[in-house]
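Note that one protein chain is taken out, while the other chains of the complex remain in position.
The first chain written gets the first letter, and so on, giving A and B; residue counts start at 1 in each chain.
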Amino acid sequence: MSVAPARAATGPAAAAGVLGVEALTCRFGGVVAVSEVSFSVARGEVFGLIGPNGAGKTTLFNLVTGLTTPTAGRLRYQDRDITGLPPHRIAALGIARTFQNVRLFGELSALHNVMIARHVRTRSGLVSGVLGLPFARAEERVTRQRAMDLLALVGLADRPGEQARNFSYGDQRRLEIARALALEPQLLLLDEPAAGMNTGEKRGLSDLIRGVRARLDLTILLIEHHVPLVMDLCDRIAVLNFGQLIALGPPAAVQKNPAVIEAYLGDEA
Amino acid sequence: MTRSLLFQQVLNGLAIGSVYAIFALGYTLIFSILRIINFTHGAIFTLGAYATYALTGASFGFNGLLANASLPVRLPFVLALIGGSLFAAVCGVIVERLAFRPLRARGSDPLLTLVSSLGVAVALVNVIQYLFGAEAYSYPADPFGHLPSAVNFGTAAQPILVRTVQVIIFGVSMVVLAVLTVLMNATRTGKALRAVAEDTVTASLLGIDTDRLILLTFVISGFLGGVSGTLVGLSVGIAGPYFGIAFGLKGLAVIVLGGLGDIPGAVVGGLVIGLVEAFVPSQYIAYREAVPFALLFVVLLLRPQGLLGRTIVQKV
Partner (left out) sequence: MPAFLAAYDFLLVSMVLAAVLALSLYVPLMAGQLSLASPGFYALGGYIAAITSTKIFPTAGGLYPVSLVLLEMVVAALASAVLGLLVGVPALRLRGIFLALATIAFVEILRVVSLNLDVTGGAIGIFGVPQPFASQIQYMWLGLPLLGLCMLFVARLEQSRTGRALIALREDELAADAMGVDPTRYKVLAFTVSAMIAGVVGALSAHFINTWNSRQGTFDTGVSLMAFVLIGGSRTFVGPVVGGLVLTALPEALRGIADVGGLPAWLAQFLRDGRLIIFGVMIALGTVFFPHGLITPTVLQRLGRRRGSAV
């Protein structure tokens, strides 16, 4: 498996890049899920987040996207403090995500799932929508078209009308990615996108992520357990264990880091 | 306000409050184990009251399908109370089997169970109306033998009277609270019940017979419903089949105020609402009915976990 050329690691000064996580801490009662984690993600990077189960990776995603409020620390997105903002505002600013346990709108069709995520990029309200004013109708047409394009991008254009819950697990994950892309984000958070996929699907996913990053000029933050995928795709990797950041750097370096090896105790897939 | 008047108001409040408390205990027990709001508790309450009435050998009025009917038995009040409450417990179990178990088996949203329980409650109460009409009934006088009709907490010169039946209701609610607390915290069955409350699936995997425990919960809750229905009917009379629905609605306020599923909370909530109602100034007495609901609304907005409940954290 080829290794993607590593991007030049940018120093902290220049990495007032896309996302800045500063001493982020999250406590649930007595449990510290995330403890004083700091890193920054540069523009255009594919940044991997790995660690044993329960290390706090998804909690970190929830903190970045506003689903959980941090107990301490700050979050910066493109030089803007987004700590404590609600999820829909963070989405409007350009951060989109997929979920560890796929959270599609099951009853709705694939097309509608993707169309919903264009909500923040459109503006027609209740009255103009109900009355069918020209502005609203035009927006609907564009929304539909863009949604179809995204379905085609992930290879699901053949069944736009099918209910999302009828799709296979792997297809659902791709649909979730299409939905997240409909938000027109600059930062895309993927939470274990390869879970439940076979080798062929994983390769397809890898190509998709690379393609999407290039075509849409995205920065990608990726949680993944499948080590070869992570090594292949990521420019840099952060390793969490028990909520703490124990290593950060290019994949090759991280792989050899003794603290990381100990954390996994030889648990490499 | 003079001291004795104040004291009288407090006692009135506690009397009203313990009526709410005794209703709420059975109500909150179901929530504590199953995380559902069982609105049929109000209907079971009514069924218990009517069943006790029938068991005392009294006859029903001239409306309804079973006009002028009466049972060929004539039990003393305490036995009728027990019998009526057992009947209520059985009804509770039947409702559980027919209405709630299928929803539990499907993993339905608790909201759906609330809706179903609303439907069942309305249906049950209207069945009672269909069978026995909508008249008011009252139990025979002197049900407990030759007890005085009121207890004097003051002096002969300045009497502070509380009706004996109200004292009994207060006493019974305290006893039930004590029994339930001991049951839940100090017995094996209680521990098993709490395991079921935490996580039904895991509990059954650990070998706990969840079905039997849920059955037990409904038996206890139904029995308590029947007892409270009878005692309340004794205190204020049975105003008709819908008096249980009114209690069902007020009961919601009580258990939310005390903390959903919190057993001491049910008593605290009931007494607090009773006291607030007792101290409503006389010019607003007509709005007293709205007090529980205003309190419910405010509590939901400010502190949905109630006075004694814990904050509910939502997992993402």
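One rule holds in what follows: contacts are C-beta pairs under 8 Å (C-beta built on N, C-alpha and C of every residue); 3 or more make two chains touch, one makes a residue touch a chain.
All values derive from a computational prediction rather than experimental measurement.
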item	value
Of A:72, A:108 or A:195, the one touching the omitted chain in the full complex	A:108
Listed residues A:86, A:155, A:196 or A:211, member touching the removed chain	A:86
Residue of A:26, A:42 or A:183 touching the missing chain in the full complex	A:183
Touching the absent chain when the full complex is considered, from A:35, A:65 or A:172	A:65
Residues of subunit A in contact with the chain not shown	65-67, 86-88, 91-92, 96-97, 99, 103-109, 111-112, 115-117, 119-120, 122, 124-126, 129-132, 136, 139-140, 143, 160-161, 179-180, 183
For subunit B, residues in touch with the removed chain	37, 65, 98-99, 102-103, 106, 108-116, 118-124, 126-127, 129-130, 245, 249, 252-253, 256, 286-287, 289-290, 293-294, 296-297, 300-301, 304, 316
